[in-house]
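The complex appears here without one of its protein chains, the remainder shown in place.
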Amino acid sequence: MTTSTSVTVSPTFLDRVRGYSPPRRYLPVAATVALLIGMFGAGSLRYQGFADPQVVLNLFVDNAFLLVLGVGMTFVILTGGIDLSVGSVVALSTMIAASTLQAGWPAIATIIAVLVSGTLLGTLMGLVIHYFEVQPFIASLAVMFLARGLCYLISVESIPIREAGFTAFAQGSVPLPGGYHVTPSVVVAVVVFAIGAWVLHMTRFGRTVYAVGGSESSAHLMGLRVALVKVGVYTISGLCSALAGLLFAAYTLSGYSLHAVGMELDAIAAVVIGGTLLTGGRGLLLGTMFGVLLLGTIQTFISFDGTLSSWWTKISIGTLLLIFVVIQRLLTRRQN
Amino acid sequence: MTQVTTSIPPPAVGTPVVEMRGISISFPGVKALADVDFRLLPGEVHALMGENGAGKSTLIKALTGVYTIDEGTVTVAGTDHRFTSPADSQAAGISTVYQEVNLCTNLTVAENMLLGREPHRFGRIDVKAMNRRARSVLDRLGLSIDPGSSLGEHSIAIQQLVAIGRALDIDARVLILDEPTSSLDADEVAKLFAVMSDLRDQGVAILFVSHFLDQVFEISDRMTVLRNGKLVGEYLTRDTTQLTLVEAMIGRELETLDRLEHQAPTAAPDEARVPLLQVLGLSRKGSLQAVDLEIYDGEVIGVAGLLGSGRTELARLLFGADTADAGTIDVRGSRRRFRTPRSAIGAKIAFSSENRRAEGVVEDLTIADNMLLTLQAARGWLRPVPQRTRDRLVEEYIKALDIRPPDPAALMRNLSGGNQQKVLLARWLITQPELLILDEPTRGIDIGAKTQIQQLVAKLADEGMSVVFISTELEEVLRLSDRVVVMRDRAKIADRFNDESVTVAGILATIAAGGAELKEEDSDA
Partner (left out) sequence: MRELVRRPLFWSTLALLLLIALNTAVTPSFLSVRLQDGHLYGSLIDILRNGAPVLLVALGMTLVIATRGIDLSVGAVAAIAGAVACVYIAGSDRPAATSTVVSAVALAVGVCILLGLWNGFLVSVFGIQPIIATLVLMTAGRGLAMLITDGQITTVVNPAFKVLGAGFVATLPVAILIALAVFAVTAVLARRTALGMLIESVGINPEASRLAGVRARTITWTVYVFCAFCAGVAGLMIASNTSAADANNAGLWIELDAILAVVIGGTSLAGGKFSLLGTLVGAMFIQTLATTIPTIGIPAEANYLFKAVVVIAVCLLQSPRVRAAFRSRRPVSTVKAGAA
């Protein structure tokens, strides 16, 4: 790449070329895909029925809400931030949904109420992070507590959802060619994913997200709207959490304060395993999708095996996290 | 001649596109700019000159809206402006390339050049059109890199040119280039200058900062010199010599202090004596070309040179703050290799950085803790300095160096620059070093503290300590040193005994001429 420039190559120039590095943008995502294919290969060799396309589709069915969360989390992490509140906001969303439906609200009003409250929480968090320079970690921790606390204020008990629209949505099935099927949740998740990818890769907002993650001060000096983007990503994350909460409420047909405990860790893990740099600026939304699928595959693997215990899920997620963090560290170190 | 005369501004060619009047900016504890005037004419390359801390960067950041000004007015194209963000100043037609490349290495070349005003199509970024537009700007710069490639894949030199490309794409009335050439080689510089001349002919006003004097004289039409946050003067380049410029930048002190009486090391160092430090071919790519240096006991080596001459780089390599690529260091005849400051401290070398705030002061700790930091670090955390020793040392040095307030428990952040510097000196003196490297120890501190520090250096040398004394102020260097080393363009260009024949004028001439006038003294400067 560098040698193709018209700049004359001189010895001192060659010295500076040492800083050169080949394109690595897709390397972590490629690693995720390779791992995914490898696991599926191993699974289909060991267990009967593992290679069935419906198994793949079920990954989407069972992890639709995680994919939606992952989309929001990717935006946040790309700016170099983090959002610990997503799990609690999911729980709060299920609570708001279940309680308002129980109170006889129409489904559409419930949905709007949930989306608005999630978005507001996200915006609030973004404002505190940007304007008061509170670390994202601690600000989202506060919102995490806040959302859980609000859950308990609504109810300590689990509230079932019996509203017709929700149950129809939950039990619905979208047929696909070849006799396969997915749930409406998957359609929602894929649409969210597509919109997210479009915004991130095709709009000025999305590119500014990358710019802020690459160097916030550079983005500021380039005259980009850093404040809008920093508050914006947390707003998006809040909206995605609320939407994921609705999907989760439909998936479990209940609202409960103890729903989605620790789900923020799954979302962060999915993003990191998908190749997004936790320090921000590098990563693809597509990677997050593969990250979610990889987490789902691990669970499928363990449930197919039958002899492996459930805790291997956590250990393998931790190990994957470690591997990806180490890879990323080595990549960034060589670049410096 | 003790004062540089402010030249009378030459008659203006048309009205200035930028006019800054009476600009003052202060930061907590520092007056960064005091009542500075500056003007920029359309169709000229205007060099802004000055040493470290002169206020160049601050002035630029005031013009680009990064800092808000405390006093003064900024007029761009006849309209008064009060910039509060870089976006404001860009909207007024001012485009800037900062000293450190301020782009995002994770984005593509085209995005870096155009983000913020990229072409759109159906509500999305038109990547093809964006790459085309970037391509045409890159062509102007003579770069044939792929606009769609990631910026981080390219060398710093190319990144620098891309940053200039970003500025070019904005139809700027004013283009600010803050040290754009520091990472470019000769061909690239030539290319950049060609582009700059082009723009000048099109009527763009270019503000150019560089510490390479030859480049400044090659490209600029006019120069403004700042020193210590104050305006020294405005000069027409064609009527100015390098010597005048260097003199204006470095300045002369008004008060002429006598050469400090300190005994030169008794015998002139002969071949038989083993030097305290013998350095051969010490170098590091991009920061210092091979330097040889011998330092004997009780000797004060003064290092003169402009910003970027390699003076600080030399000090950092001697101390192991950076690691050398090549060369050897012998301490009292035995070969040493300093990979960390810790190993240099072990060899009884001390180093006080020019960047007091970032590399010296631990501002939330007390005077006492700051003083004892190095001694304590050397002992390890398990062996704290006994309370009695601690009290005695701190009291002794507060008294000896006249540190105000004389309160060991005062927080470092509340001290003035001069007192902070004294505490840092005490930190090193407590370790009883054999070689003390002082990089700009008197910069930005008041005259009283300055004299005290100079006297201290002379006294220490009399007691047998060797000192490397780096300073922009040549009077100071001459007053203290036994030997003077002159640096320019990251290399040592002169090294001689400081006898009567060495004068400020002579050193200025040496710096300006790049070593050619080492022997003959230009007495009329």
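So that you can tell them apart, the chains are marked A and B in the order they are listed, and the count of residues begins at 1 in each.
One rule holds for everything that comes next: contacts are C-beta pairs under 8 Å (C-beta built on N, C-alpha and C of every residue); 3 or more make two chains touch, one makes a residue touch a chain.
Everything quoted here is computed from the prediction, not taken from an experiment.
Only one residue in the set B:194, B:236, B:362 or B:409 touches the chain that does not appear here, and it is B:362. Here one chain is not drawn; of A:86, A:111, A:128 or A:182, the residue touching it is A:128.
Annotation: of A:89, A:139 or A:211, A:139 touches the absent chain (contact as defined above).
From the options A:64, A:115 or A:150, the residue with contact to the unseen chain in the full assembly is A:150. For chain A, the list of residues touching the undisplayed chain reads 82, 128, 131-135, 137-139, 141-146, 148-150, 152-153, 156, 217, 220, 257, 265, 268-269, 272, 278-279, 309-319, 321-322, 325-326, 329, 333.
Mapped onto chain B, the footprint of the missing chain covers residues 27-28, 61, 66-68, 84, 319, 321, 340-342, 345, 351, 353, 358-365, 369, 373-374, 376-385, 427.
The working rule: only the chains that are shown with their structure count from here on.
Rounded to a whole number, the gap between the C-alpha centres of chain A and chain B is 45 angstrom. Residues of chain B touching chain A in their complex: 64, 66, 85-87, 90, 96, 98, 102-107, 111, 115-116, 118, 123-125, 142-146, 149-150, 152-158, 166, 183, 185-188, 191, 285-286.
Chain A makes touch with chain B in their complex at residues 1-2, 4-8, 10, 12-13, 15-17, 19-23, 25, 198, 202-204, 207-208, 210-211, 213-215, 217-225, 281-282, 335.
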